[in-house]
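Let's turn to chain A:
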Amino acid sequence: MSNYSILLLSTILVPLLVAIVLLAAGRLPKGVTQFLATLGFFFPALGGLILWRGFQPVDATGYDYLTSLPTGLEGLGITLKLGLNGLSMPLFFMAGVVGLAAGIYAMQSRAERMQQYLMLLLFMQAGLMGVFASVDIFFFYFFHELALIPTFICIGVWGGRDRSSAAMEMTIYLTLGAMLSLIGLLAIYFQSGAESFDMISLKAAVANAPITGEWQNIIFGLLMFGFGILVSLFPFHSWAPRGYASAPTSVAMLHAGVLKKFGLYGFIQVAVPLVPAGAIHWQGLLAGLGLAGVIVIGLITIAQRDLKEMVGLSSVMHMGYCFLGVACVSVLGAAGVVITMVAHGLTVALLFLLGHVVYRRTDTYDMDDMGGLVKKTPALAAIFSAAVFASIGLPGPGMLNFFGEFTIFAALWEYSRLITAGAVLGVIISAIYGLRAIARIFFGPPSEALEKHLAENSVKDITTAEKIPTLILLVTMVVIGLFPRLMTDDMQRSLDANFQSIHSGIEQLAFEEEESEQELASISHPHRQ
Partner candidate 1 sequence: MTIGLNEFLIVSGLLFTIGFVGLLIRRNTLILFMCLEIMLNGVNLALISFSRFNGTMDGNLLVFFIITVAAAEVAVGLAIIVALFRKRETVFVDELNSLKN
Partner candidate 2 sequence: MVDFLFYMFALTTLLGAGSVVLSRNPVNAAMLLIVSFVGTASLFIVLGAYFLAAVQLAVYAGAVIVLFLFIIMLLNVDASRKWKPSYFTMAGGLIAGILMVFAVLHLFKRGENFTTDTLSESAPIGTTTQSFGVELFTAYMLPFQLAGILLLIAMLGVIFISKRTSDKGKEAV
Partner candidate 3 sequence: MNWESYKSIADTNLWSAILPEFVLVILALSLLLLDMFGGSKGRGLVGRVTMLGLLVLFVLSLTVLRDNLGYINQTTFSGMLLHSDFGQIMRLFFLASSLLTAYLGSVFLKKQGLPGTEFYAITLLVTASLMLLSQSNNFVLLFVALETVTIGFYVLVSYNRDRSNSLEAGLKYLIMGGFSTAILLMGIVLLYGIGSSPVLEGATAHSLNFSELRNFLELNSDNLIAKVGVLLVVAGVAFKIGSVPFQIWIPDVYQGAPTPVTAALAVSSKAGGFAVLIALVSGPFKPMADLLIPVLSVMAIVTILFGNIAALTQQNVKRLIGLSGVSHAGYLLMGVVAMFTVPSAQNAIVFYLITYLLASYAVFGVMAHVSKRGQDDAQNLGDYQDMLKESPFLAGVLVLGLASLAGIPPLAGFIGKLLLFYVAFEAELYTMLAVAIVGVVISIYYYFGWIKEATFRIWKLPLLEGEEPEEPREWPEVSRTARLTLGGLALLALLLGLYQGPLSSLIG
């Protein structure tokens, strides 16, 4: 095990251990808690940075830092295999950064029982890092689910209005999605014949002998709806805006920013490479739902008054782009999806954070009760606008968002021009709601409610403490946006490895089907295997 591998493992373990210490240690002094928590949040981000700097995949699998640990489930082909490839590396890093920002912001919040709050967030953080570091699809799933209970409790205890039912709806929905995808993953395991949950072995096995066509369709269907629900695919999105609206800010940041990307990452890393024919089979539906997500949800977003719900819905809308990218079943589409994921993760976390910073100053999320805030908070207005412009894909702050979306469009055109045109409509829609939000919050004359509030409270501009997490996200976003090659070059290699087998696999499958049809014709009656 190399030093880097140990570092990789410890990016998961450190937050986990800190969480366990916070859990088990009883009431600690505030300073100690904060120190430990800072350590727990800072370590993954730093680790992500170091790992990215040293990232150098050598073999054809595109993975680096591979390491496995025994679990006791070896009999089922499950090992705790960690590693990063070009697809997971940027997401891993992004998870660390968003976690850091969310953690720092959580420490500033006025949450009661801070220690418990940080403990739960650290559990989430460990799960986040684990999802992208897992090479074993069982652990990939496992780490995602690790965050479910903390999310639920955090929403319930530290959440806003309507939190109880929102947390419930979210949890049930997420479980449904997780269960469907679990079955899909099990199906992959059984049908691939790899006798292992290891992604690398699975890919190798599938490259040799693709899963039968019928099973591919079933598996991709399961994964599509499973992952889709987790990522708020169009008609299954209702949990997202509600859940995020009632979640405490840091949880919304972590979930919407990173955890939700689990499903998409699963599509790109697992579903499409392993069951490509299934992906092509479902392509149309997925694209249709993705498009509906972009347009319908986009329009719904326009109608929102609640800032947080608007951000939540906008994130659903952007997931629509990602689904469209997945539906392309092409290297370019997949690359676009990964870029968009990184971009969106940072952006939406930033927006949730700033949304709460605004809330602290207005005591409301209702945008009709705001207006003219810029006079009091010019810097906040500037940063918020930058975040919104990033989210709507304006090059500059949102360079990465733009690259992601543009890449998806370019890939999508290959699949269907009409759908591309529909998807690009989203560019207009997002501009409408984004700009309206800025205008309603910051510009124009203040609303009556706000004037009253301002008269009673002294409102300050964004504080330095608030700026720290903000700038962490913003700077990361801009830097990666300006130098996207940092991620795309490695990504390209991994995607090539993932997609290499796809075309040959599909061809082989078509050939076999033809053969089996002939066989069937020669045998008078079909029989079960």
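Criterion: a contact is a pair of C-beta atoms (placed from the backbone, for glycine too) under 8 Å apart; a residue touches a chain by one contact, two chains touch by 3 or more; residues count from 1.
Selection rule: all candidates are chains of the complex that A comes from, given by their letters.
Every value quoted in this text rests on a predicted model; they were computed, and no experiment measured them.
Note on chain A: across 1, 2 or 3, the candidate touching it in the complex is 3; the others do not touch it there.
Chain A contributes residues 23, 70-76, 113, 116, 138, 141-143, 145-146, 148-149, 152-153, 156-158, 163-164, 167-168, 171-172, 175-176, 179-180, 182-183, 186-187, 190 to its touches with candidate 3 in the complex.
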